[in-house]
Each structure stands twice: as structure tokens, then as C-alpha cells.
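First up is the structure itself, then whatever we jot down about it.
The complex appears here without one of its protein chains, the remainder shown in place.
Letters are used for the chains, namely A and B, taken in the order the chains are written, and counting of residues starts over at 1 for each.
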Amino acid sequence: MINPYLPHQAKIQSVKQETTGDRVIKTFKLVLEDNSCRESFLYKPGQCAMLGVPGVGESMISITSSPTQKESIAFSIMRMGKVTSAIHEKEAGDPLTLRGPYGNHFPLDEWKGKNILTVGGGIGQAPLSSIIHYVLDNRTDYGAIDIIYGARTTADLCYKEELFEMERREDIRVHLSIDVREEGWDRYVGFVPSNLLRIKPSPENAVAITCGPPVMIKFVLKNLLQLGFAESQIYTTLENRMKCGIGKCGRCNVGPVYVCKDGPVFSYVQLKSLPEAHIS
Amino acid sequence: MDNQRFRDEAKRILSEGNVRCLIGYSKDAAGFRVSPLFARTEGDVERLLFSPLCNISLVNYLTLEKGALLESGARAEEDKIAIVARGCDSRALCQILAEKGISRERLIVLGVPCPGVIDLSRIEARFQGRRECAEVTEEGGAYLVRLGNDSYAVPKEELLAEHCKRCSFPNPLVYDVLLGEPVAQRKPSYEDVLAVEAMTLEEKEKFWKEIFGRCLRCYACRNACPLCYCDECVLERLSPQWIQRSVNGGDNLSFHLARAYHLAGRCAGCGECERVCPVNLPLMLLNRKMEKDMQALFGHTAGTDVEQKPVFSTFDRKDPEDFIL
Partner (left out) sequence: MENYGLKKDSLKEFLKTLQDVELFAPVRRGDVTAFEHVSDPEGVALDLEHQPLPAKKLLLPQTEILFAFDKKGLPKEPDFRGTKKKRFVFGVRPCDARGFGIIDSVYEKDCPDPYYVAKRSNTVLAGLQCSHPFPNCFCTSLGGSPSSSEGLDLLFFDCGGSYLIEVYTEKGQQVVKEAQSLLSSPSAEQITEKEKVVREAAERIQRSLSLDGVLRNMEILFEDPIWGDMARKCISCGICTYTCPTCYCFDIQDEKIQGKAKRVRIWDSCMFGEYTLHASGHNPRPTRAERLRNRMYHKFKHNIDLHGIAGCVGCGRCITLCPANEDLIENLQSIESAR
């Protein structure tokens, strides 16, 4: 019998600091040591994995890379508590343990032919990045791509170089913002939900996925509905404290569903049926 | 205790305008149990009572939840809380007030001189299987137990909680209203502590090993303790982690010693920790040892004076320093 608690060895290929300031985010690119592990770690955008530091513990992190990016598996991690602080101490070449992939995924097959709208804030862009890269690597399968993304300040924006590069592309539209005016920033200044209203993306044949701080999600959901998006066109992710990752330890439930195995991806319709998710 | 006078007093206090609620006791529908009652209306007050069955510390509810009922420094013009406090409860209250954990102005204390309460497991064992709603009063040296149509007189010694037998603070030290006549006070004695102190090292090891081997780490002792109200408890912190979560003799010992030390000079001696423990750990032995040592080393007794400075936050030139050169 497989022991689902036993993690696999991985090595850090590279570490990139995405943000400076108190909310430090780093992107870790990992490669599983064992070949057969590497080959059998098949994931889809939206899924997560347990990253661990032996002797310290594990933390469930959403996978930032797309499965089409085969060189490594990327995780963007904000330093928050005991485990993420220990991970942040690591450098390229250091080991980490990996367990997964866990959870459900964005229904990208169902979204073929549709226009993709991602609305992200801060670290929330991490799982959205997985969608974006997947869609870009399967470009002809999808319609228009709109990325709406913002953070408090430029220092808090993730994936800056990549996003500035994407701005220059023809096949994707990027709408970046920061909350507070800054010297040298000539794009939109304001909160992400306001930027969303300003851009007025069309709900026609579109699907919207949003991730970010709870207060941002609350207003983004409201504004998406206002813009004419149907409830069935809206998706988001939930997070909770997790330990086992496989629906046994009991703690990550939101009502009857476990974020680790029934989530983290939830459609707005599903969320409305979960009173504990407090979507009203 | 004149329960009618008690209820009239409670009604008067609740009607005084800005009292948000009155915390007292009510009798559970079956058997010998009582529950905390958070009375807000006259209807609620009708259910209030005080009897020898009232074994829960209500003061715990003042500090139980973060952002709870009373914040230190809050103004009296805002809601007040009235609370029923037995001798031991008022001692806990006194200590919390001395530490500035609660604002005195927002409290209305109904003090109850307490001749001791009944050990629930003893009375439930004595009247096994009886589910009628019990009424118990104390008369002379006995408890009069009324169950349905039956009446029993049981010698007080048989049912009185062990802890109450040692009580030296039966009368409330802090109160706004006193309900009942003061009870005779006995001097503190520490035979139970001395008995353990007299053990050899091997005997002590065996004694404590058996005890801490039983602990379930349910945290009931910590949660039931009125003086345990830190926002971030040392016993459950992970960054840094002081006590491992594994349940075994060694880590359980650390847990209980850490708690005993954090309560040194603060424990009000209410005995709730022992009452709530599902595996009957004699936790008060540790706290009473601390209490005895605090008196000997610092001349300090917790919870006796609202103006008393917390012993470990004060420096006195006369403090014993024989462990430093």
C-alpha cells in the first residue's frame, strides 16, 4: 500500500525573490530527485503540493507553474510562519520534500474555446499564473486572454518582468495596477476590483478566475456579477490550514468539503452552497 | 443562601440599565448538574440559584475568549457584567484585577460566602442512575438531597469536594453585594504537599510518572483556569515551540510544569483544573506547592489584595538571591 504521508525528495533548482518589503515572496523551482517520481508527478493547473522541511514541517502550496513547463515545478511562497520561514532560508541546490499533487484543478478542458479572464491580487496571482502559462502553451485552444493583476505597491507585485513582457505581446492583454500612487508608475492606480470595473471585460463566452486577499475577492465577485458574468462563469480558490493533504486529519473543511481534496478550486455556484464560505 | 433574595437582587441589578448580563448558575434539568447561566431578562433570573451543587468557576468566563466581555481600561459607562463569585472565585477575580486583566468599574460582583461545594462524581456515584432533578441544601453537618419524592440526608464529609476541605478563603474578598453570612475560615495547611515533599526521589519519580502518563492533553485544565488567559499561550505556540505536542510522560510533565510555573504567585487556588480533568490528575498538588513556596520565599499570597503588585514583575532589594554569587 502506498504511504501517502511519506514525502519525496526534491532539489531546489532556483530561487527568485519576487517581492521586497515585509511580505516577502519567493518563487522556488523544484526538481524531484527520483526519475520515476518525476515522471509520475502529473499535475493540472490549480493543484497544490505539500512542501516540507524535515524537522520543521510541511506547508500546502499551490503549484505556480503549468504542467506544460516541464523543466521544473514552481511554487511561489510568501514567508508567513514556521515552515515558510524555514523554506525561505533555502537556496538553489538545497533539498526540500514534496508530496502531491493534491486537490482538484481548474476545468481547463471545459474552458476550451472560451475567453479567459484572470483577476488576481498579491500572492493570489500564483495559481492564476499556472492557468496563464497553460493557456499560452495551448494558445489556439483558447480565445482572448485578459490578465488583471494588482498589488499594494510595485514592490509587492509578483512576476514583474514576465508580466511587463506579456504586456508587449499581441496575443494577451495585461492590466496591471498598484493601490497607491508611485513615482514612475504610469498604469492604473487603484484597487483591483475598481480596475476590473474600469476595463469592463465582456462576459460573452468568457470564464473569470479570481484569487487574492478575501476582501478583494468579495468585491471582485460583486463586480463580475455587475458586469454581467453569470455565476457559472466564475471560479476562485479557497485556502485553509492543512496538515495531511488527503482529507483525513479533518481540519481544512469548509462545511462538507475539504479544501485539500475537494478543492482548492471552487466555482461560484459551489461556493454559494457552502454557508461556511460566507459568500452572500 | 436565600435564593429568593438572591433573585430579587439579581433582578434589581439587571434593571439598572447598563448591565449587559449577569453570570450565575442554573440547575440542569436532570440529576445533579448545574450550568453557567448568562441571564439577561427577568425570565432568565427566575432560573438562577445557588446551592452546594454550584461547582463551576464563573470567573473563567470573563477571560475565556479573546476580545471577551471586559477589556482592561474600558469605560464603566459602557455595558457592565454582573457575576456571582464564591470565595475562591473572588480570589481569582482579585488576582486578575491586580494584574489589570479586567476593569473593576465594569464589574458588579455578587459575593457568596461558600461553605464548600459537592464533588459531582461522588454524588453521582452515591445516587447512581437517578435522573430526577435534584435539590440539595446544607443543614447542620449534612446535605439534604431531594430526588423526586425521596429525601436523603448525607453527611457532608461524604460528598464535599476534597478541594473544599482544604479551603482557607471561603468568603469573598471583592464584592459589591454580599449574599449570605460569612463562613468560618480555616488556616491554610499543606499536608498533601508535605506528603509528596517527604517522598524519596524514587518514590517521587514513580508517583509523577504514573500521573503524567495518564494525561490526555485535552487542555481542559488550562481552559478552565480563570488565570490562564494569555493571548498566545506558551503551551500551544509553534513559533517558537516550547512544548512538544507528543503525548507521553516527558512532554506531559513539561506541559504541566510550564503551566504551574506560569501560575506561580498567580494561582487563586480554585481547583477547577482538578475538577475538570477527565483522568483525575492531582494538578493542585503542583499549584499548592508553588503557593507554599511563594509564601516562604516572597511572603506572597495570590489573589488577596487588588492593589498587590504581581510578584514576578516587581523587584525588591530583599528578594532572596542566594543562587547568585
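One rule holds for everything that comes next: contacts are C-beta pairs under 8 Å (C-beta built on N, C-alpha and C of every residue); 3 or more make two chains touch, one makes a residue touch a chain.
Note that the structure is a prediction, hence the values are computed from the model and not measured.
Chemist: Which chain A residues would touch the chain omitted from the figure, given the whole complex?
Modeler: Where chain A meets the chain not shown: residues 1-7, 9, 54-58, 80-84, 95, 97, 239-241, 243-244, 246-251, 253-256, 261, 275-276.
Chemist: Would you write out the residues of chain B that touch the absent chain, in ascending order?
Modeler: 28-29, 31, 33-36, 38, 56, 60-61, 64-66, 121, 124-125, 128-129, 131, 210, 214, 216-220, 222-224, 236, 244-248, 272, 275-276, 278-280
We take it that only the chains that are shown with their structure count from here on.
Chemist: Per the centroid of Cα atoms for each chain, what is the distance between chain A and chain B, given in Å?
Modeler: Each chain's C-alpha centroid was found; their separation is 49 Å.
Chemist: Report the residues of chain B in contact with chain A in the complex, numbered from low to high.
Modeler: 238-239, 241
Chemist: Please name which positions on chain A make contact with chain B in the complex.
Modeler: On the chain A side, the touching residues are 81-82, 85.
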